[in-house]
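The structure is given below, and queries will be raised subsequently.
Here the complex is missing a single protein chain, while all its other protein chains stay put.
When the chains are written out, they are named A, B and C in that same order, and each has its own residue count from 1.
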Amino acid sequence: MIAQGHPRSIGKHVPRREDPYLLRGEGRFLDDIAEPKDTLFLSFAMSPHAHARILAIRTDAASALPGVVAVYTAEDMARFVKPIRTVIEIQGYRASSRMVLAQDEVRFVGEHVAVVVAEDPYIAQDAAELIEVDYEPLPAAVRLEEADSESAPLVHEDIPRNVMFEAAFASPDFQAAFESAEMIVSETFRTGRVAGVPLEPRGCLALLDHVADSLLFYTSTQIPHLARTALSEILDFPEPRIRVVTPEVGGGFGTKAQFYTEEVVTAALALNLRRPIKWVQDRREELLTSIHARDHIYRLEAAIDGEGRIKALRTDLTTNAGAYSSYPFGCTLEATGGARMIVGPYDIRNYAFHTRAIATHTCPSGAYRGVAQPSCFMAIEGLMDRIGRKLGIDPATVRQRNLIRSEQLPYTNVLGVRYDTGSYEECLRRALERVDYWNFRKRQAEARDDDEVLRGIGICCFTEVAGAGSGGWRVRGLTKVPGFDSASIKVEPTGKVTLLVSQAAAGQGHLTTFAQVLADYLGVKVEDVFVSEGDTATAPYGTNTFASRGAVAAGGAVIKAAQSLRQKIARIAAFLLDVDVERVELTESKAIDKENPEKSVDFRQVAQIAYSMTSVALPQGESFGLEVVEMYDPPLATWPNAVHAVVVAVDRRTAKVSIEKYVVVHDSGRLINPMIVDGQIHGGIVQGIGEALMEQIVYDEDGQMLNANLLDYLMPMALDVPQIDISHIETPSIDALGGFKGVGEGGVIGAVPAVTNAVADALARTGANINRLPLRPSYLLREMRRRQLAVDGDRK
Amino acid sequence: MNFAGEHLIRSPKHAVWDAINDPDVLRDAIPGCQELHKKSDTEFDAVVQVKVGPLKAKFKGSVRLEDIQQPHRCAIVGEGQGGVAGFAKGNAQVELIESQGATLIRYNVHAAIGGKLAQIGSRVVQGVATRLTLQFFENLVARIEPGDAGEPGPV
Amino acid sequence: MSQATSLRKTDVTLTINGKSYTRQVEPRRLLVDFIRHDVGLKATHIGCEHGVCGACTVRIDGRTARSCLHFAVAVQGAEIETLEGLSADGRLAGLQKAFHDAHGLQCGYCTPGVLLTAEEFLSENPEPSEQEIRAALSNNLCRCTGYVNIVKAIANAARDRDKTTADPAGESRK
Partner (left out) sequence: MKPAPFEFRAPVSLDGVLEEMREHGEAARILAGGQSLVPLMNLRMLQPSVLVSINHCKELSYIRAEEDGLVCGALARQWDVEHDQVAIQRCPLLVQALHHVGARSNRNRGTVCGSLAHADPLAELPAVALALDADMIAASSTGRRVVPAREFFVGALENSLRPDEILEAVRFPYAPTGSRSCFIELGNRNHGFAIAGVALEVTFGEDGRCRRARLAVMGGENIAKRASDTEVALAGSIIDEAAAREAGRLTASLVDVAGDFHADAAYRRELVAVLVERALIQVASGAAGRARSI
């Protein structure tokens, strides 16, 4: 319950307090931290083969290079490091463990085979190139389409047909409903493998405190607490003597929400050599070894009625897990996510899925922004358009007929998941209006067949899983992911407020948004609140930052802590104001007597009493200090929803796509800072535009990556981005404290399907069937020509 | 990377076949070949220095003749470790067809590169692989045809 | 530093933000590493080391340049400027305020390079169109903002800058 009468901070465009030092270039990112003089630097030798047996490793030339201190292989590391094992308690999952350096066998190009420790990063790389490795190349399972066949080479001996995870589901009367429907519409969708590519590659710095024999570990991460626990288990080193500190992070997007082998090696070697160790990744390594995502095949079948309503939907999903199950989310997150989230905002009562994560000799996959949702919504929203084309009903109308209606909310979907509130119909209605949908359709119908430019419009209606609590992670088998987050509030003796949260931002503006929440729920001026996070020595334990959970989980924890601390402050203030506690109201860092507001005491005066620093003693029974820590476990998940509508123009001769109009109507429940929410949506949309039009990690049939550089892994630049028109609907969550729903991933989830559908719509006239990403001009022209050849063939 | 082509050699089929199996001929034909030692009738150890403008990579590996159907058809398979740059392998299916006393040599090449060369230079290296293949067969032709064929024309 | 590498080291003196620094480094020492690690000015960031992302943008003799594509030894005698220098003497105040007000940054890793690129662009194009701003930014990679608010911030800075620097004779406008 918000402090009444308090000038609200939540909902305001509060400029970010992070900006001033970042704009002066004073933000300290990982490699900016001044490392001690005796710091040693790491460089890894990487496998050039996708699959090979390691016959011999000769490190003498490398070790002999002046400036090199040591060279380690897997055997050396095994003495003091255990393999990383991703535990996922879900039926159908086969765990695989991974040594921090490849042992006996390399399983993807770029896998680390040895590590050099040297006095200078340049020398470390010189030495890494002197390491000679004799490989016996072995056949590699690379193409997802073939990796689970009988004859496919095995990535792990103990995982038959490379099926690392498999699960199926069918709602009670699915089969009957599927067979009774009038018509089946089916399609296969193939999404391209992409990577998060944060502008700051990964890196870490391990420092030893000899006296306390403890480890101070800086790492560019989104999961400081989870990383600390993992380090302790893998190094067998007491968790209380590990302190993980998150520096400024130059973008994460999920890429840094994994725990990587290099972090283990850096910490282990610091402990072993008793010297500070620093490792900074370069871009080539980052593209080769940071997690990839979205390498998926969807086969959808929808049983529909004459009106275009989906009576029953069947999803067959295959995801590429890569060589190992990444830590902590593993290879099941995309496979379960894609299969479970695809029903989205649609009232689909009969649903069945069969989903699998297949191991291949490629870089491990992991949780990149949106986690499977951009792909699964590309599939379902592509199917909605095809239903429309088959029945001659406009795709917007098909969606209107399938959407869950507001009067059905709260709604429990076919997988038993509860959508508490939402604005599915209203978002679609407003998006169609703002994109001037029906006039566009009119103009499109009048367009001539020989126009040089083909225009199309694409829609994506979606829900986004966000703010998942412990229930949400357990249901996915991810028992190592706690689900709760926490906040510690201290009103200091001087009356200022210290807020510590279990998060680790990478540009989301946490220091500003959590101060806004605390200001409203504690009745303190926002400028009196000082937020800090990311340091496990100060911030309380929590699940940290990924999957659009910050606002919901940590926001909720701040509210819970504020509500409990308010009582104590009000009691002490009532004592000072000599009034009944019900008459006390906290506002603007003051406690006022509601009945005569000019009578008040400020937080400083209350704090002085609480810290026993005045002549007046604390009232009987009151404890000292003004400090509280609260853990908050959000509901199973919150469900922001949105509609993206996009108009594209495709040059018929060059098949180059340009985005002419981009409209978003978004509902993230109650918005804390709309300016920051819009920034998250902009960034997500542009990553989605990249994923749809140009981004792809390319492996050849031998498992060689062909674009581990930014000239060949194309991402959108300023000239590729349209004007983006965002409008908000605020339907607060009734399950999550504060009514927040989260927004981190909505942008990318909506953009991939909407842009793909727009291009497919533009080319539908040419008969091209656009169902795979990315939509490079070469692919689009080939599809246009394929049908034209067929047409020419018929005409001859 | 796959590419194909053919060349007419003004000498009889058996002479072309012998040449393809002769290490001295292969050493002259393979562009940048510095060493070629016979390990067996069908396998040779090789050191090849590939130079593309500023890029230089030395490949140590082997050249093997496989699926030999004398004197009609065989596969010339080359594999080399380029140390840090990565590795390269090529498989040239070669077919000899008699035509009026001369021989048409038809080839279908599949080449693949691995390691850093593939990750960074794939765009440039592809053109290089095509050109080196053409050069190989042109050198082969020049080496086999009797002297009166004169200087090989400007490339 | 170990004895071996010192054989190949030479004394390199660079003028950075008006101050002269002499360090003993190898000829291969990249300018960005000299600035960041040998001198300790950490505002200039590394994003790719192959000249694509723009995070390492500095100014050499008054013009923007990618400091990952230069060797320190080869730019001796030149005037190097980094965000720290331009920010200290207030030249970027207008841009910095515009970026703050328009939420033109999120993680801040690309921001130094973007600010230097924008400053050079605005000093030569006082009244740019949005498309011209996008073209000027078309080689500074940002993965967080989707460029929307960066373009808005630069447009706002141009508008405000126009008011302050426009003199009646209009020389300032090209």
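The rule we apply is simple: a residue touches a chain if its C-beta (ideal position, glycine included) is under 8 Å from a C-beta of that chain, and two chains touch if they have at least 3 such contacts.
Because the structure is a prediction, the values reported are computed rather than measured.
K.L.:
Which displayed chains does the hidden chain touch?
P.N.:
Every shown chain touched by the left-out chain: A, B, C.
K.L.:
Out of A:I90, A:V581, A:V629 or A:L714, which residue would touch the omitted chain in the full complex?
P.N.:
The single option touching the absent chain is A:L714.
K.L.:
Among C:N17, C:T44 or C:T117, single out the residue that touches the unshown chain.
P.N.:
Touches the omitted chain: C:T117.
K.L.:
List the residues of chain C that touch the chain left out of this view.
P.N.:
8, 10, 26-28, 30, 33, 49-52, 54, 57, 60, 63-66, 68-71, 73-75, 77, 117, 120-121, 135-136, 138-140
K.L.:
Touching the missing chain, which residues of chain A?
P.N.:
121-122, 125-126, 129, 282, 284, 653-656, 693-694, 696, 698, 706-707, 709, 711-712, 714, 716-717, 719-720, 776-778, 781-782, 785
K.L.:
Spell out, residue by residue, where the missing chain touches chain B.
P.N.:
1, 3, 52-56, 84-85, 116-117, 120-124, 126-128, 130-131
One rule holds for everything that comes next: only the chains that are shown with their structure count from here on.
K.L.:
Report which of A-B and A-C is connected by more C-beta pairs in contact.
P.N.:
When the contacts at A-B and A-C are counted, A-C has more.
K.L.:
From the centre of chain A, which chain's CA centre is farthest?
P.N.:
Using the mean of the C-alpha atoms as each chain's centre, the farthest one from chain A is B.
K.L.:
Using mean CA coordinates as chain centres, what's the chain A-chain B distance in Å?
P.N.:
The computed centroid separation for chain A versus chain B comes out at 49 Å.
K.L.:
Please work out the Cα centroid separation of chain A and chain C, and write it as a whole number of Å.
P.N.:
30
K.L.:
Residues of chain B touching 2+ other chains?
P.N.:
none
K.L.:
Which chain A residues reach two or more other chains?
P.N.:
709, 711
K.L.:
Quick one: in the complex, what on chain A touches chain C?
P.N.:
Within the complex, chain A touches chain C at residues 15-16, 18-20, 22-29, 31-32, 34, 65-67, 119-120, 122-123, 196-201, 248-251, 253, 282-283, 506-509, 675-676, 678-679, 682-687, 709-711, 715-719, 721, 724, 747.
K.L.:
Per the contact definition, I'd like the list of chain C residues that touch chain A in the complex.
P.N.:
1-5, 26, 28-29, 36, 40, 42-50, 52-53, 55, 82-84, 87, 92, 96, 99-101, 103, 105-112, 115, 133-135, 137-151
K.L.:
So in the complex, the part of chain B that touches chain A is made up of which residues?
P.N.:
That would be residues 83-84, 86-87, 112-116, 118-120, 122-123 of chain B.
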